[in-house]
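Here the complex is missing one protein chain, while the rest keep their positions.
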Amino acid sequence: MPSTIYDVTTWTIPGSPSVTAFTDIGAIVNSIIADIKANQPSQASKPGAVIYVPPGDYSLKTRIVIDISYLQIKGSGHGFTSSSIRYNAGSTAGWWEIWPGGSRIKVENTDGNAEAILINRGGSPRLSSIELVDFCLDGLSFTPNQNSYLNGKIGIRSTSDTDSLRIVGMGLVYLERGVVITGADALQLNGNFIAECGNCIELVSSGQASMVNDNLVGAGPAGFSIFAEGHFGLIVSGNNVFPRGKSSVHLKNCTNNTVSANRFHAFSSGMVTLEGACHNNLIGTNHFLRNKETFGPFVSVPLTTDDLFGLVHLNGSGNTVVGNHFSYDVPSGDIKPAGATPTLVLVKSGGNNYVATNHHAANVAVRAAVLDGSTTDTKVLDCGTAAEFQALGSATYGFRATP
Amino acid sequence: MPSTIYDVTTWTIPGSPSVTAFTDIGAIVNSIIADIKANQPSQASKPGAVIYVPPGDYSLKTRIVIDISYLQIKGSGHGFTSSSIRYNAGSTAGWWEIWPGGSRIKVENTDGNAEAILINRGGSPRLSSIELVDFCLDGLSFTPNQNSYLNGKIGIRSTSDTDSLRIVGMGLVYLERGVVITGADALQLNGNFIAECGNCIELVSSGQASMVNDNLVGAGPAGFSIFAEGHFGLIVSGNNVFPRGKSSVHLKNCTNNTVSANRFHAFSSGMVTLEGACHNNLIGTNHFLRNKETFGPFVSVPLTTDDLFGLVHLNGSGNTVVGNHFSYDVPSGDIKPAGATPTLVLVKSGGNNYVATNHHAANVAVRAAVLDGSTTDTKVLDCGTAAEFQALGSATYGFRATP
Partner (left out) sequence: MPSTIYDVTTWTIPGSPSVTAFTDIGAIVNSIIADIKANQPSQASKPGAVIYVPPGDYSLKTRIVIDISYLQIKGSGHGFTSSSIRYNAGSTAGWWEIWPGGSRIKVENTDGNAEAILINRGGSPRLSSIELVDFCLDGLSFTPNQNSYLNGKIGIRSTSDTDSLRIVGMGLVYLERGVVITGADALQLNGNFIAECGNCIELVSSGQASMVNDNLVGAGPAGFSIFAEGHFGLIVSGNNVFPRGKSSVHLKNCTNNTVSANRFHAFSSGMVTLEGACHNNLIGTNHFLRNKETFGPFVSVPLTTDDLFGLVHLNGSGNTVVGNHFSYDVPSGDIKPAGATPTLVLVKSGGNNYVATNHHAANVAVRAAVLDGSTTDTKVLDCGTAAEFQALGSATYGFRATP
């Protein structure tokens, strides 16, 4: 039986001996995938293969297209380093090194495509058990300037349904969009370092029974760190999320998901945002810190939500926000609108939402919970004093102040 | 010094050159283990070895018996795909592939044994630091029909005490029993995909200080997803558990364990069951969803517990159920007994149990907590209205309704 073990540095494309992994790792990987297919023609036995990417700097000129199940691409180093610090550091002539490293794929598409890696296949079944492990996708630079978080590049994108996709131990940096997955079922996205990307993790369209655990994540000032749309049964747990702005976790039209035991740090309200029809989600035992951006390049980036938006912003019904800690530390002069009392949890719509035993430590007076006038039957228990609670208009609720 | 690195595809059994990993990976691995032992005769230096399983389809005819410490068996792909969907899909003639893959061991024992992998050794010390990593154990089919979850096959079984056993990144599918471990100490069972098995994870007899984190797990309609017996100090955290029926986590005679920050989805009551003498366990910050089975083959499977059994069913004393979310969405006509008010948390026995700040969203009236008449000194706080609470017989308790 032909080998199922490939090394990008030793593969030669039939008919194109001059292309190497160093000149175009995308073309190399696509050629390997073609070889895997040729060697596994029988429907009854298609176990896939592993493609190894040793530590090195590899240019990707051609998008990798994964259209087979059970392919593992594995490196020996996630290679993250902060490019943001470097680009803002002034002269780096004396630096030991200036780029990310490890098994590092430089995303330099010249093929007109945005993605470094595209996962897509029509027909049945869904692609299963593709694994991307312990390598680096480096978008290299942003345009027009290094703090724009814009370059049109996408690290990993899946545009057809997948089962049991696994993305673990990866490093993604300086991509406009890090990971964009459509129709995930039982995705496992664990233990990655995805930061300094416009958006980091986007689970779009729909998905179910997936897992985003134990990652280090931090998007740019305008993007999403962890975004999920139309998801059901997603667990987001054990992550350390530190965006330059906007949300840490943003759920859109998502029911029955859980966001627990995470650490969130942001420079904006909307740290956990539930947009649209978001029902029956749990936000429990998370640590929230909202303070002020102090990193020069981003200090003057305008925030897109004000301090009345809520660190947690809830739309929908039946959600549970319990056992969280909120730290709020923003100079009073920076609060927007000026003179406003910042909101920690805003229940913007819906009924039967439950907000209990969340504690806060703040440098200014805050509202622990604010209920929109449209909301019904919210419970706010033991989250602060009566003065720290506000029910607008005709909101109905049960409230108990901390004694 | 002889190599400690083995590859199943290149090993030849002395005297049996015709056997290959493709014809019987069990015989190959056992022969390798014999070689490891022969090469490490000194009590003072037995570091074990690594056996690599490249991606491929390997028949296992002979049970693997691991009786040495520090053996790592490692593949390059957990290879999970849903066999349940495939077997119920009608014609799959047009499918790209039909089987699981990756580093896939087809469990086809012809040796009269049930197990693909047996871990066992007498004497001292306990087997230590065996690692099973990133390969697939595929039970292939169930009998008499593909939805029976019965075939007598066991993926991984340990029948003697172990220390620091590690099972990570594995894929197990279509086995009657996935993982069955006796006497685990400091087991680490993390990041696996164990589903479509009769039972998925069974920690039997006794054990301590173990960890079951970050797994995707879903047993068949009659089985256990995560079961532990006589355990002490077990942590079950960050898992996404989606059985076809029965319990997500079942503890039997277990004291001082913790089940936290998980996502549970089931089609039956008893999602977390504490059976027998279960004391001082924590069930905190978990998301529970109970709804109705809609997958055709299992719609008519009768449930073994009714809706009065509780989504959480507690026996024993001193347990803590706090900060959980319960979603209950079952058509009223399907509730058993007919006309009953479903129970979310049933305190069936014991004293000093604590049920607080759990919230629910339900499509019918439910009881947030029900206390058996035998129970004493239960606390039920902020879990619902007075009408949603029921204390039977001579139960003693402290209750506080949500305001």
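For reference, chains read A and B in written order, and residue numbers begin at 1 within each chain.
In the analysis below, a contact is a pair of C-beta atoms (placed from the backbone, for glycine too) under 8 Å apart; a residue touches a chain by one contact, two chains touch by 3 or more.
Here the structure is a predicted model, which is why all the values come from computation and not from measurement.
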Contact with the hidden chain (one of B:Pro125, B:Gly296 or B:Gly373): B:Pro125
Residue in contact with the excluded chain [from A:Gly26, A:Gly102 or A:Pro342]: A:Gly102
Residue among B:Asp7, B:Asp163, B:Asp306 or B:Asp329 that touches the chain left out of view: B:Asp163
Touching residues on subunit A - with respect to the absent chain: 9, 22, 54-57, 76-82, 85-86, 89, 92, 94-104, 169, 171, 191, 193, 195, 214, 216, 237-240, 242, 260-263, 265, 284-287, 289, 322-325, 327, 357, 359, 361, 382, 402-403
Footprint left on subunit B by the chain that the document does not show: 1, 3-5, 43-50, 68-72, 74, 121, 123-125, 128-129, 131, 163-164, 166, 168, 186, 188, 190, 209-211, 213-214, 233-235, 237-238, 256-258, 260-261, 279-282, 284-285, 317-318, 320, 322-323, 352, 354, 356-357, 379, 381, 398-400
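Note that only the chains that are shown with their structure count from here on.
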Distance between the centres, which are taken as Cα means, of subunit B and subunit A, whole angstrom: 28
